[in-house]
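Working notes, structure below.
Shown here: the complex without one of its protein chains, the others still in place.
We call the chains A and B, going by the order they appear; numbering starts again at 1 in every chain.
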Amino acid sequence: MKKFKLLTTAALTMALAVPMALTSMSASAERYVLVSHAPDSDSWWNTVKNGLALAGKQMDVEVEYRNPPTGDLADMARIIQQATASKPDGIITTLADYNLLSGPIRNAVDQGINVIIMNSGTPKQARDVGALMFVGQPEYDAGFAAGERAKGDGVKSFLCVNHVISNPVVAERCRGFAEGLGVELGDSMIDSGQDPAEIKNRVLAYLSANPDTDAIITLGPTSADPTILALKQNGMAGQIYFGTFDLGANIVKAIKSGIIKWGIDQQPFLQSYLPVVILANYDRYGVLPGNNINSGPGFVTKDALGLVEKYAGEFR
Amino acid sequence: MSKAIIEMKKIEKHFGSVIALSGVSLKVMAGECLCLLGDNGAGKSTFIKTMSGVHKPSLGEIYFDGKPMNFDCPRDAITAGIATVYQDLAMIPLMSVARNFFMGNEPTKKIAGISFFDHKHANEVTMTEMKKMGIHLRSADQAVGTLSGGERQTVAIARAVHFGAKVLILDEPTSALGVRQTANVLATIDNVRKRGIAVVFITHNVRHAMAVGDRFTVLNRGKTLGTAKRGEITPEELQNLMAGGQTLASLEGSLAGTV
Partner (left out) sequence: MIEQTASQSISNSTPDEPQATEKLDEPQATGKSDERVKTRSSFRQALIGPELGGICGTILVFVFFFLTASDSGMFSAAGVMNWSVVSAQFIIIAVGACLLMISGEFDLSVGSMIGFSGMSIALLAVTFGWPVWLAIITTFILCMAIGALIGWVVTKTGLPSFIVSLAFLFILRGLTIFAAIATTNKTIVGGIRVAAEGDWLAPLFGGKVFTGVFQWMGNQGWIDTFSGGLKKGQPVVEGIPMLMVWAFVLVLFAHFLLTKTKFGNWIFASGGNAQAALYVGVPVNKVKILMFMFTAFCACVFATSQVMEFGSAGADRGLLKEFEAIISVVIGGALLTGGYGSVIGAALGAIIFGVVQQGLFFAGVESSLFRVFLGTILLFSVILNTYIRRMITGEK
């Protein structure tokens, strides 16, 4: 009996707690859902969340952020279908895998929901699924530009630390970099996993096995932070040519101290902030920019760090 | 004396360098209860596992119904009619009595060419068999976990008897039971013996053995210290034998002729 009482109490507590966790809903406001492909553990997407929330506040619309907890893209497709069924005014999502996501996105578009593709995908793919536009950084082009820049600095070989081996779009950065540099990608890309200690050790192992590596490219804070530690440990910090994609608090510090030469900022803030603004204005006044928006690449070097440093991890 | 249903001749069992059994011989007649006594580590478990096909003897022969037998696995022994009820392993408490009763011997009926577990038959048989043993179940679906320890042993014994056991080996069936439950199990043993089934009753409790045993064999350090008939030996003597046979010499007279 006592146990039953306990259970009922617990059930009641749960039932009461949930509605409080619900986001406040104002009936008239437009509602936009952002569906990302990032697992819960990916801290980089926090900037996207903050941009989304800020835009929601400024435009006075309701915004929701959704992601597959483990980063499984098939789960992401289900979330897009879910978002569609809840009939929002617009969906902002990524095209991490065109094959898989194009169907669900197309279905949303065909039900009259405005869709903007952000972050992953290409302008052409966005057009093919019927999205209004693409806001993001063309990954291959960004990698290519970085490769050309490194080539100009005399780099001949490199290591690409890929912590999201399962995401082919991100791997495009390495491919672009290799081609910008004019070398074969070959074995230069390693699958580092997501664990900081593992990433650090794998980088150390690669560098001791290939001591003549000229440059290191990391694909985001997840791989950059442990790589910084690895370089500090083996004494190569500041000597080896180190560039990274995306920014984070530690990356900004490393750029400041000269360990990282440059960071390519795709400015994720814009990728969630702009679509909300665009969708809201489109719904209200029917105005729409005439082209896709490249939120990046922007090279961040030691010389221009002021605001970046201030807002790193929050809006940058 | 009637013919032995099972006869073990000079059974030896070695585990690597350890000699668990060194030449144990034993006969069991139909309808008698042979008590196998011994202290812990005397080799009782190894011996019955050899008899029930779990272990193969390193040396020695087993005759069943006068024919030499060679058991490769417990299944062979069961098929031949040797059923073993292990103290802790007899029943699965989470499963229903009927499911336990028919475990490994499930009755099936064919519906549209597919074999189904015949629950109706299983439940009926279980209820009647348990009634015969003096246990009234609420339902054959009730989990074995809801039964007492003695009742569980009885279910296991009833199961073995139902599936045609000629020799029933009971591994310490009473050691974990209270007085009343022990009495229940001993009554069941008596019941089984009267149906003409040979019972091998392993125990280290002399009083339990005395209550139902027809003959008593004492094992010590992998050897038989001898076999005595009911009425030829006192509980104190048995107790001493089990304890290591310090008084063996003084007993030889009373054991003579039966070894």
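The rule we apply is simple: a residue touches a chain if its C-beta (ideal position, glycine included) is under 8 Å from a C-beta of that chain, and two chains touch if they have at least 3 such contacts.
These numbers were taken from a predicted model, which means no experiment stands behind them.
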| item | value |
| --- | --- |
| Candidate in contact with the missing chain, chosen from A:Ser43, A:Asn107 or A:Asn281 | A:Asn107 |
| From B:Lys27, B:Lys44, B:Arg99 or B:Lys166, residue that would touch the chain that is not displayed | B:Arg99 |
| Positions on subunit B where the hidden chain makes contact | 52, 54, 74-75, 78, 84, 86, 89-95, 99, 102-106, 108, 115-117, 119, 131, 134-136, 138-139, 141, 143, 145-147, 159, 179-180, 182-184, 186-187, 207-208, 210-211, 231, 233-236 |
| Those residues of subunit A which, in the complete complex, touch the missing chain | 3, 7, 10-11, 14-15, 18-19, 21-23, 25, 40, 64-67, 69-74, 77-79, 81-87, 97-100, 103, 106-107, 109-112, 130, 165-168, 171, 191 |
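Here is the rule we go by: only the chains that are shown with their structure count from here on.
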| item | value |
| --- | --- |
| Interchain centroid distance [CA atoms averaged], subunit A/subunit B, Å | 70 |
